[in-house]
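Note that one protein chain of the assembly has been removed; the remaining protein chains are unaltered in position.
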Amino acid sequence: MIDRGEATDSVRPPAAHSPKKPTKPAAKTGRFTSTNGKKAVMAVTGAIMVLFLIGHVLGNLKVFSGAQSFNDYAEFLRTAGEPAVPRRTVLTLVEIVLVLAVGLHMWSAISLARRAAKARPVKYAAKRKNQAGGYATRTMRWGGVIIVLFLIWHLLDLTFGVANPAGSAGLPYDRMVQGFAPERWWVTLFYAVSLVMVGLHLRHGLWSAVQTLGLASGRTRKGLQLAAAAFSLVLVIGFLAVPFAVMIGVVK
Amino acid sequence: MKYTVGEPIQDTKAPEGPVEDRWDKRRFSAKLVNPANKRKLRVIVIGTGLAGGSAAATLGELGYQVTSFCYQDSPRRAHSIAAQGGINAAKNYRGDGDSIYRLFYDTVKGGDFRSRESNVYRLAQVSVNIIDQAVAQGVPFAREYGGLLDTRSFGGAQVSRTFYARGQTGQQLLLGAYQALERQIAAGTVTMHTRHEMLDLVVSDGRARGVIVRDMVTGEIETHLADAVVLASGGYGNVFFLSTNAKGCNTTAIWRAHRRGAYFGNPCYTQIHPTCIPVSGEYQSKLTLMSESLRNDGRVWVPKLKGDSRPASDIPEDERDYYLERIYPSFGNLVPRDIASRAAKNVCDEGRGVGPGGLGVYLDFADAIRRLGRDAVEKKYGNLFEMYERITGENPYDQPMRIYPAVHYTMGGLWVDYDLQSTIPGLFVIGEANFSDHGANRLGASALMQGLADGYFVLPTTVGDYLAGSGSFGEVAQEDVDEAVDQVRGKIQRLLAVQGDRSADSFHRELGKIMWDYCGMERSEESLRKALELIPALREEFWRRVKVTGTNEELNQALERAGRVADFFELAELMCLDALHRTESCGGHFRAESQTEEGEALRDDENFAYVAAWEWNPDGTPVLHKEELEYEYVKMTQRSYK
Partner (left out) sequence: MSGMNLTLRVWRQKGPDDEGRMATYKVEDVSPDMSFLEMLDVLNDRLIVAGDEPIAFDHDCREGICGMCGMVINGVAHGEQRATTTCQLHMRHFKDGDTITIEPWRASAFPVVKDLVVDRSAFDRIIQAGGFISVPAGSAPDAHSVPVPKDSADAAFDAATCIGCGACVAACPNGSASLFTAAKITHLGLLPQGQPERDSRAKAMVEQMDAEGFGGCTNTGECTVVCPKGISLDAIARMNRDYLSAK
């Protein structure tokens, strides 16, 4: 009647623990170093990056009004604020904010991921069916890593021009057109994949940020999630429009 | 089983005079402990239900050093959490003519004149403060659109005095008490030991001075000493194995105290609830209560034909027997719990029961659905219907529910005086664990009230009075502690040593069946004598054949259960003896020999208007002490629900 089977999968239990002793806080966490605080940091820095992306995509789309317009826009970024402040002041400030945002965002992401790994060291033996989350939710961390890699390459390619056929001396418009030239299809592919990752990241990230900052509620949740998805989609299409246009020769 | 009759007892602590002044007088006469001394005084509280949780929190707040125990992994899980219906209080927020006096009157009458007037009056007085306290703690009682508290009428009361939080009143009240308790734990006034089971009481120099507990994780046997011990360990309905109580509910704490000298009051008074989901098979482990409110709209019936096995829908209207409406035309489906329960048993005994084993009757909502519409019925009872469907797999919108009575509450318990002190000085008993204020029958929504009244308001005063005299308590004698520890260890060793071939659960199930069949809804001289033959035989077999696996030095659920079952065996005998000696019927105790011509319970006030307080006697012949009951305010009358 009862078949006492052999031991099967051996799973190590979490490292030594003493169930009875209360684990009182060792060091008090502060407002921004608590899990909730770190999440808030991610939400705010994420939002800053999103604002940047909005500006960025609008700028990119200037490509469609011709080389002159696009180069003027690029130039404007550098001259903004002149003559009150020297050339590139505003741009540099924006860049600093962005670098800080990326840094803080990554720092929070990494420390929360490490904390989560410690909080859930043992996996379930039964293959876990995901009950709620969609693909976007589960790819936040790896997606983030891909985005970072992309970011580095992207900066090297189009901002500094080191990895660009037009070189750092070229005009922005030329860098763009040559960078996405049809024979460099793999660049466009990488660009596209990465942007889809950004889109997925934002699909979850946008509503997640609203939730993290405590601004979501049952009534708004569905709407927020939809809006986040729609926004991400539009953003990704906006970004992809340029390279594809270059590739099929609409923009030369 | 024989017994002897000992000295009558008197509860001398209730002050004389008008009933409404007695609690005030007692509070005034109670000695006070000065705040600096409180910190040096220790109180042990066993149990974290409504009674124990509220008591420990309040004593901690007052400044005593409290040590609290429960067998679950958290104090929040005590069985009080399961109470559904509500809690009574004489707030008269509806202006429908309620008053403290009316609640007092209803409770004495509902208890079939077997409770004390002084206690019940105090309970009604204090009920008002409970609601205030709970609301201040954040208990989310149901409210009306104006923001004020909603109430409903419950359990045959003619006024609407039951406060509720959907179907989870016990949960919300307990969480209030639990949170207050956790607050004291954080403040350091209460030390909490979860997963600890009390296995004996330390009595030294005639006073309760501590407890022996087993750490259920490590098996360690620990001694905790104190200046007073409070038992709030709940009821013992699980002696029937199948009951609506949580699986872990047990008699061990109070039974051990009884064996140490605390008298056991009215052990045979058991409340059987008419609307529970019937047993579905041999493996059944517990019974689930369906709120009594269902009887407001459901009609109870069985087929007229014996052994009619057609599905309910195939039985035509004129072949159905709506027996409650037939026998009790004026109250119909709303007769009190005990009457409805007994009627169900009778029709099933006639072979007209429905469902597996013929142990069930229909509770039919077809008429209600026709009359009110499905939506309205769903609004009112949706969650209950869902629960029913989850358990039975049957949809009560399409086919009638099946219900059957089940053991629900035990009015008996350790005997206490007006101060809630047992016959062992320094041992206080509160909540369902004491023999309580409900007489022979508890009204719906009154147990929560009593538990919280005891814990928040009554006990903190009376314990103080006792502890004010602590200067004269001596040191606890080491040999008294050693003896208790040896007892506990000895019993565990004995259980582990049997190494038989049956699980403790299988014995428990069998004991429960004996109790249900012979000491259940209807008892007779013959059935009780039969039970008193069967129980000792089964107990003897238990000690010969029980199998407990594992060791003491680990988490061992087989050992925990065996220990509890062993105590249930002893209690079961006393229950049957008490039931046998009380040849009258009253409240939840129905003796077949004592009924009116219409088959109603017939009291014998001449001979039985007393509390039966039983003293343990090591030689096996318990001693009966009678506490006569006097009624100055409520006139004794015979109930009638025809």
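All chains are identified by letter, namely A and B, in their written order; residue positions are counted from 1 within each chain.
In the analysis below, contacts are C-beta pairs under 8 Å (C-beta built on N, C-alpha and C of every residue); 3 or more make two chains touch, one makes a residue touch a chain.
Just so it is clear, the model here is predicted, and its values are computed rather than measured.
Within the set B:Trp301, B:Tyr456 or B:Trp516, the residue that contacts the chain not displayed is B:Tyr456.
When the whole complex is considered, the residue among B:Lys25, B:Lys286 or B:His581 that touches the unshown chain is B:Lys286.
Of the listed positions B:Ser506, B:Asn552 or B:Gln595, the one in contact with the omitted chain in the full complex is B:Ser506. Although one chain is not drawn, its touching partners on chain B can still be listed: residues 54, 57-58, 61, 72-77, 79, 81-82, 91, 93, 129, 131-138, 140-149, 165-166, 168, 171-172, 175, 178-180, 182-183, 185-186, 192, 194, 217, 246-248, 280-281, 283-286, 288-289, 387, 390-393, 456-457, 460, 501-503, 505-506, 547-550, 554-555, 557-558. The missing chain lies against chain A, touching residues 1-20, 22-26, 28-29, 31, 34-40, 112, 115-116, 118-133, 137-138, 140, 204, 207-208, 211-218, 221.
The working rule: only the chains that are shown with their structure count from here on.
As a whole-number value, the distance joining the C-alpha centres of chain A and chain B reads 60 Å.
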